[in-house]
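Yeah, one chain of the complex is gone here, protein chain that is, but the others are all in their spots.
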Amino acid sequence: MTVGLVCLAAVLLLAFLRIPLGFALLVVSIAGISVVNSFDVARMMIPMTLSEAVFSYELAVVPLFILMGNVLSRTGISEDLFRAANAFLSPVRGGLALATMVTCAGFSAVCGSSFATASTMAKVAYPSMKQYGYSDRLASATIAAGGTLGILIPPSIILMIYGILTQQNIGELFIAGVLPGLLGLAMYMAAIVLVAWRRPEQAPRGAPVPARQRWQSLAGVWPFIALFALIIGGLYLGWFTATEAGGIGAGVALIIALSQRRLSWRRFWETMLDTARTSVMLYTVLFGAMLFSQLISFSGLADALLELMQGSGLSRTGVLLAILAVFLLLGCVMDSMAIILIFVPLFSPTLVAQGFDLVWFGIVVVVLTEIGLITPPVGMNVFVLKANLPSVPVGTIFRGLVPFMAADVIRLAVLVAFPSVSLILVQWMK
Amino acid sequence: MKRIFKGIHQATNLLLVVALSAMVALTFVDVVGRRLFNMPVFGANDITEHLMAVIVFAGLPLLTGQRGHLSIDLLDSWLLRPQWRAWHRAVDGLVAAVLALIAWQYYLAIEEAEMIQEVSQALNIPRAWMYAFMAFTTAIAAVAALFVAPPRHPDPSEEFES
Partner (left out) sequence: ARAETRLTLSNWVPPTHFVYKDILQPWIDAVAKATEGRVVISTLPKPVGSPPQHFELARKGVADVTWGNFTYEPERFKTMWFAELPMMGANCEASSVALWRTYEKYLADNAAFKGVKMLGVGMLGGGQFNHPGKLVQSLEDLQGQKVRMGGPIQKRLIEALGAVPVSAPATKAYEMLEGGVIDASLHGLESVVNFRLDGKLKYHSIVPEGLYDGTFFIVMNQAKFNRISPADQQAIMKVSGEMLSRRWGQAFDQQSKAAEAKMRSEGHVFGQPDGPLLDKIRGVRGAMLKELQAEGPSFGVADVDSMVGFYEQQYASLKP
């Protein structure tokens, strides 16, 4: 158990010292397994663990969904979405921010990454909001918060990784993310309305769009709606597995892009290479995480944690709240992917022993890491946004995010108190 | 020398694009064939798994050579100062050592896979060939880790994927 704790600290230290996360995990795992077992066991585990990850049909879901998102984001779908949302919402007070939020949610439905969602929207929506006199504070915070929807509304890279680590059905996780994602959208929109009402100077009204133009703008949105409906509908009806949904999604996205003449040979080539690059990056981290979870198992840390929780006299709810608090704290200082990869394997045995549903917990964990993405000191979405908008101070973005964080905390409480919000669609599906 | 590197780079890119395209096409054909024509592709999952292995291990040297591995860059304003240069060299050495260890283990796995006649689940594809490929590319990645350019301030939106 001591070895496990030391290794946990070592991984965090090495990662912060800029050793690539996957390699920090690999090095510490090899060292740790050598201590609790032997170097021979550690080295022999390497090809077995890596092969288990790489020859996994379930894991092939990752590049396929990344590809789908890449195809759509490179073909201008996000601009079309924003134009349509704006055409309907711009006359309302705070309308541009509301349109941005709706576009974030829409883009999330084809993109599995919150950073990609945030940085795409920074390019698409920020200039418009500035043009109409929105405050930096509201404009940047809207995009930073909206970006977090990318990892809850399916598809979601985080949910895919979570599903693989905990052996939960990825299709079910995706379906479970739909309602909490929409709840998140609704609450973020409520937060915007509230800010616009309290501080009208931050969110001026936009110019109304003529009715005809409004309806025309919808034409650009259909491919995206069709694709989302196909994937979620197909998963819901059991037509295909998550991996197959990814393949179908990527294939249909390519066909749509081709038919709209938005896919040059060069763009296709770049999209493919970009997808491969991102996938390899994720796999390397996953290699490390899988070996590390073996170390946690060997070192007895997970068992010790389980005993600690059971011996603590905490009730079932107490255990849950303690785990939630740990994840919330981790979210303040760590990247969401790292949290999922390192800590979910550590806590999942305890959760299973207490009889918690791992699909539901996956959604809760994603919301927790979503909060982590926008809280100081380390809010990755804020940094992504800062990189796209160099003129906006980080402090301003964090201040603007306060109402959104409040919305997130309320949403978290709802999801924890009422698991059926996450699980009802999954139950209907069965 | 530069021409050779460029050639390898281009060939790897081609392999990545072809493998990924094949994966999409295969899934597409399998699902459509099964649902509409009652004709699934036997062992489609098996082929997908092999394509995935090809993508990940072919991409490993490229990603390593571009310093593309996911790293936490929170302390960059401090860690990218010149006095840390030796540290980054040491980190590159460590990455190279880990990759070399992986390559060595896969090299050992080739013979072992032949001995125990390790094959894939549905199509009985021998694993020894795959392990040879994986050992080879990981060894190249280990070399690439030693010759990669020193780190600079990156664009976080490219560096992270979450």
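Couple of notes before you dig in:
Per-chain residue numbering starts at 1, and chain names A and B are given in the order in which the chains are listed.
As a working rule, a contact is a pair of C-beta atoms (placed from the backbone, for glycine too) under 8 Å apart; a residue touches a chain by one contact, two chains touch by 3 or more.
Source: prediction; values computed, not measured.
Checked against the full complex, the candidates B:N45, B:S71 or B:T138 give a single residue touching the omitted chain, namely B:N45. Across the entire complex, the residue among B:L80, B:V119, B:A132 or B:V148 in touch with the chain not shown is B:V119. The chain not shown here is touched by just one of A:F16, A:F88, A:W239 or A:F268, and that residue is A:W239.
The residue from A:E79, A:E270, A:D303 or A:D357 that touches the chain not shown here is A:D303. By the touch criterion stated above, the residues of chain B touching the omitted chain are 34-35, 38, 40, 42-43, 45-46, 116-119, 121-122, 124. Listed by residue number, the positions of chain A touching the unshown chain are 40-41, 44-45, 48-49, 52, 169, 171, 237-241, 293-294, 297-298, 302-303, 306, 345, 349.
Note that only the chains that are shown with their structure count from here on.
One simple way to say how far apart two chains are is to compare their mean CA positions; for chain A and chain B this gives 23 Å. On the chain B side of its complex with chain A, the touching residues are 13, 16-17, 19-21, 23-28, 30-31, 35, 45, 48-53, 55-57, 59-60, 62-63, 68-76, 79, 87-88, 91, 94-95, 98, 101-102, 105-106, 108-109, 120, 127, 131, 134, 151, 155-157, 160-162.
Touching chain B in their complex are the following residues of chain A: 15-23, 26-27, 30, 43-44, 46-47, 50-51, 54-57, 59-60, 63-64, 66-67, 113-116, 118-119, 151, 157-158, 239-240, 243-244, 246-248, 250-251, 254, 269, 272-273, 275-285, 335-338, 373, 378, 380, 383-384, 387-388.
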